[in-house]
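Removed: one protein chain of the complex. Kept in place: all other protein chains.
Let's turn to chain A:
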Amino acid sequence: MSSDSLTPAQIACAALSAPVALADADSRLILYENAAFFELFRKPEVESDALAEHLTQVDWDKAERRLSSGRAYKADIDLGGDTRKSQQQVELRFIESGGQRFLLAEGRDVAKQREAEYMLDSYARMAEKNAKELSREKERVEKLLLNLMPRTVYEELRDYGTTTPERYDDASVLMLDFVNFTEMTVAREPGALVSELNDIFSAFDRITELYQCERIKTIGDAYIAVAGVPDQGDNHAVHLARVAVRMKRFLEKRNAAHSNVWQFRIGLARGSLIGSMVGIQKYVYDIFGPAVNLAARMEQLCDPMGITISQGFRDALDDSFATSEIDELEVKGFGKQRIYSLDFEKR
């Protein structure tokens, strides 16, 4: 067929950059293919004109089902070779003309679309990975901050960027320090000493947590914990008394098993206090007030490995604890006070 006899429509079709082929609807033999189709899909080693033998990446079973229900079928074809020319989408559909049915195969370059999709995939994966890392980091920071302050205070700080000091009318405070710690710091090897202190305080932390009490801070060899802050339960004194008794039991067992003996003094008191974040850049949650001061006095009056409690604290205990009166003493800032020893928890 010379180009003279081609209609304008045929000339246009032949010159299209999109690959197009027309096959007989029944035999599926190619009746016409344009240059683009020939270059992209015609397999030189295949003599047959059967469309299926040239479009081998099409799932023909699926295509036939779709076509027989009167719909078009689209197949993605990766031609390999030059990366950008390799991505084609071929649409198969029946068309009718002059009472005859044909199967039309029409290709479309989807390289740019794929490129955009792949880029988006790549970015989405990067973003998801980052989001995961960020969320892990957030958890780590949260955990760290929860070591510095009670959860409710942390949540207030997180949500509002600030916290307000709060007064607690009835809270229990535990003050602990070690006998002769200053001498130990001089006499003992610092690494080993701190390591032992760390072990003991870590155990105390676990005990404190077990009874829903809150470790406020440690200063040197002093350990301060509180109950009833920020959640004001009825029996916070009981919880804190259990903590003190278990700390004692832990340390006694530890001393029996180690050559270095540690002896504490514990003071427990009950009263009002204020809990607040202190500091702006280097902030820390701290407690102040009568209950804190009284606990400190109780601790000073305590014998090694003893637990000294104030009258108010004793009044809050139930009969599951054995206590004994030590003395009635003038306590600085609190006047005459009966003080007691917390001896053990009855089984």
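One rule holds in what follows: contacts are C-beta pairs under 8 Å (C-beta built on N, C-alpha and C of every residue); 3 or more make two chains touch, one makes a residue touch a chain; residues count from 1.
By definition in this document, contacts and distances are computed from a predicted model.
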item	value
Record-based protein name (UniProt) of the chain missing from this complex, from "Group 1 truncated hemoglobin", "Na+/H+ antiporter subunit C", "Energy-coupling factor transport system ATP-binding protein" or "FeoB-associated Cys-rich membrane protein"	"Group 1 truncated hemoglobin"
Contact partner of the left-out chain, one of A:15, A:31, A:46 or A:126	A:126
Chain not shown: contacting residue from A:93, A:114, A:188 or A:254	A:114
Chain A residues touching the omitted chain (full complex)	80-84, 86-87, 111, 114-116, 118-123, 126-127, 129-130
